[in-house]
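One protein chain is absent from this view; the other protein chains keep their places.
Naming follows writing order (A and B), and every chain is counted from residue 1.
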Amino acid sequence: MNPLTQSLISGTMSGAVYALLAIGIVLAFHTSRVVNLAHGESFAIGGLVAAVLADAGMPVYVYAPAAICASILFLLTVERFLLRPRRTWPVGSLILVTLAAAFLTRGVLQLTMGVDPLSFPRMFVGAPFRIAGGVLPPQGLVLIVVGLAAAVAVTLFLLFTPLGHKLRAVAENPDTAELLGVNVDRARSLAFGIAGGLGGLSAVLLVPLVSVDYQAGLGMTLRGFIAAALGGMAPSMAILAGLALGLSEALVTNYAGALAQDPIVFLALIGVAVWQSRKIVFGGTGRA
Amino acid sequence: MSKVLPGIIVTIILGILLFLAWEGWIAGLTPSTFCATAFPALALIGLNLIFGVVGMLAFGQAAFMALPAYFAGIMDRMGVPLLLALPLALVLVVLLARFMAEILVRLPGVYLAVGTLGFGMVVEGLARAFPAWTGGASGLVFEHGRDLGTAAWCLIALIALSLGIASYAWYVRGAVWRRLRAIRHDELAASVLGIDVHREKAKIFTIGSAYSAVGGLLLFYYVGVLIPEDAGVVRSLEQIGTLLLGGAGFLAGPIIGAFLIDWFFVISGYAARYELLIYGATFLGVVMYAPQGVSGLLIRPWQRLLGKQSATAEATEQAPRAPIASMSDGDDVSSCLVLRDVSQAFGGVHALSNVSFEVKSGEVFSLVGPNGAGKTTLFNIVSGILRPTSGRVLLRGVDITGLPVNRRAALIGRSFQTPRLVPELSVLANVMLRADQIFPRLSEAERRTIALDQLKIFALEGLSYQTVGEVGLGQRKLIDIARAAVGHPPLVLLDEPAVGLADGELSHLSQMIGKLSAQGCAVVIVEHNIEFVSNVASRGLVLDSGKPIAQGALRDIMAQATVKAVYFGALS
Partner (left out) sequence: MKITKFFALAAFAAFSSSSVAQAADPFVVGIIAPTTGPLTTVGVRQLSAVQWWEKTTNAAGGIAGRQIQVVHCNDEGSPEKSVACVRDLIAKGSVILLNASVTGPIRAAMPLVQNGPVMVTPSPNVVPSANSYVFQTSPSDVDLTMAIAIYLKASKVDHLAMLAATDASGEVGVASAATVFPAQGIKYELARIDLRANDASIQLANTVKPEVKAVYSNYSGGGAAAVVKSYSNLGLTQPLIVSYANVSDAFINVIKNDMPKRLLGSGLKAVAPQMLDDASRRKHVEDFMASYKEMTKDNVDMLTLLGLTLADTADAVLKNVKNPSDPAAVRTYLETTPIPSVQMLHWSKDRHVGMTADDISILEYKSGKWVKADPVQ
């Protein structure tokens, strides 16, 4: 076993998950200006729904799509009933609304799903692949491939398709976008729906490899947010940022141990944040 | 509001609460609850300053609460006596906060959130990584706190929190309040008004962190054990939630938030499994129907009432006319603004190429040209927002090309295409914003007089006490212009002042510009409305794609064929 190879593999798997989460947050941010702090709950809901249905005996082609649908529905609900009626509110208050929604969701999940961690079987079984002294289970490979593919697809969609452009226009200036014929409400729903789908997808791919409980959402929101912010909230950078985060966590853990992971990675994070904003002179709403 | 009154009121309320707690008359409120809440409330005052008042997304304040306790604990292990260790720990944390502020406050919005979050994670991680120093994940135990009894701790809590609120109320009002709210709303505009945004934010971050440090140090000595999670992200986010619940930006916000949450925690023990659900539902309810927190629900109506009262009070008690220093008196340098060969390139794009012109004192000069010609870029260079790629900018013979934005405020007044007024402040307060920066040594009353006089000169004083949010766009533009001229700066820049104005307002604007030039200010206008500009300006410069194509008396240049082509293109 080669610890370095294993670190790279492990880091890529984490990175794929972070990338998916980051894109979801960036999507919501770009269409609503709001950092959706309830995003991670879509992961938790997807994972728990899948686990519960799997335990009840449903086959994978039922519980996996059901889980993703649940996640999509969740974020659609958040957008439609919590955010949309309050479109004119200041961003800070809306972020707070999403934070409160996250708490409420956690409470509901605790009551309905219990407090124990749950899991469900891998969809892709078989002997793990051995690569250069490292081990990658088939589920892990699918996680990386599908996860990154989905993230790339959404990024390309946002950057290069007319609909994607419309979505991005919506956050910048919703009134102008409306004047130009963009149905802002539908655009927002679409964005949140996709974000929910990505959250559910990451759960369906990752949870068989670990576990999920009613509290998993917060951690996922945090990591997605960090990766998204690292990428400057730009769709083009979210994937890279997610991968970078996953890989650096893994490499630092390998060489310096888990206790050093947080201090080193987050010091680097501060450094990156400082570096990325070196050209920006004025924060706030200032734009000459 | 007076300096001391809020502090006194709060102390009385806290005293009553403490009494109720002591006697045990309210379920869930005991002396120990009071202490356990007072210290986090004190720390929350700091967060209120940083996040509530100035709007900085600080997601790492819990770390500043835990750090002094960790430092004190470490020093204790090293044998430093307690009476020395405690103040030393606070000093160290404040110094660290100042250092971190320098790095972090440059970061805009989301990056600041990430940076502060990262800081919190670093502190938590370091605490875990060095158990020999910090007690590690099992926690750092503080024994000395136990020596004081409940009564002593309650007294400390009452004094500390009262001092905290009183000091906050004393500091955050008048010019400081206006300045901080301006920064929160629009940093660019604040800079142009003369505010050193970076320095102010760093100062607030440090002061706020000092409150967190004192609150934290007291809290952890009281509780007796400190674990790494106490420095971490989850705690910091909880604090933000608590503050938002109580009302961010309000004086009472931290106290209401802290006591409500802690009382809720005690009471909700009865809810068992439903606790998280109830907490989430309550939180969501408050957030959706009371976005400014409990304080907003309860205090706004009072403030509006009080605001109107104090407005009339202010109106009657005016200080005698303060001598208004006029910047354009004194050496009557006739040449005011000179641009020499100013060019600006963004990457490969040449926004401006070799622009030169001169504006004399008292002259009204106009910059015209189609959209994208570079007019606003030019303004930004003169304001100091942009540094030109080459060329010089001289004001009254002095080269100001390298002068920072906020240092030009006394010399240059500027209004914007979209008026950059702070909507929540009154019209008068907005105008005072500039007076605060230009005349820092004058008293509040004197500056108010200057602002009022300015509004009177431009016949806008009827709007003085309304909030900007209530005033129409046209009037806001006029206010923005009036503000730009406070203190009679030698140069006034007006960016598309006529856009959005009705006919009556246009003539009002012409009069205002006439008054400005009569006072000796050089006025430079960017404007599309050729008809309007021909009436107010004498000379002008036409720009097209960054290149100057005609300069001179307006009537002459507007008649030139090249200029007509630029404007009417294929039509001519």
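One rule holds for everything that comes next: a residue touches a chain if its C-beta (ideal position, glycine included) is under 8 Å from a C-beta of that chain, and two chains touch if they have at least 3 such contacts.
Since this is a predicted model, take the numbers as computed values, not measurements.
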- Which listed residue (B:R146, B:R387, B:K456 or B:R555) would be found touching the missing chain in the intact complex? B:R146
- Message: If I consider the whole complex, including the chain that's not displayed, which of A:L73, A:V146, A:L209 or A:A268 touches that chain?
- Response: A:L209
- Query: Looking at the whole complex, which of A:V142, A:L259 or A:V274 touches the chain that is not displayed?
  - Reply: A:L259
- Those residues of chain B that touch the unshown chain are 9, 13, 16-17, 20, 25-30, 32-33, 36, 128, 131, 136-139, 141, 143, 146, 219, 223-227, 229-230, 256, 259-260, 262-263, 265-267, 269-270, 272-273, 275-276, 294, 298
- Query: Please identify, in ascending order, the residues of chain A that touch the omitted chain?
  - Reply: 1-3, 6-7, 9-10, 13-14, 17, 55, 110, 115-122, 127-128, 134-135, 137, 140, 206, 208-211, 213, 215, 219, 223, 250, 253-254, 257-259, 261-262
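Here, only the chains that are shown with their structure count from here on.
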- Could you tell me the distance, in whole angstrom, between the mean C-alpha positions of chain A and chain B? 33
- Sort out for me which residues of chain A touch chain B in the complex. 35, 82, 86, 89-90, 92-93, 96-97, 99-108, 110-111, 218, 222, 225-226, 229-230, 233, 259-263, 266-267, 269-270, 273-274, 276-277, 280-288
- Query: Touching chain A in the complex: which residues of chain B?
  - Reply: 55, 103-104, 106-115, 117-119, 121-122, 124-126, 128-129, 183-191, 197, 233-234, 237, 241, 244, 248, 273-281, 283-284, 286-288, 291-292, 376, 379-380, 385-386
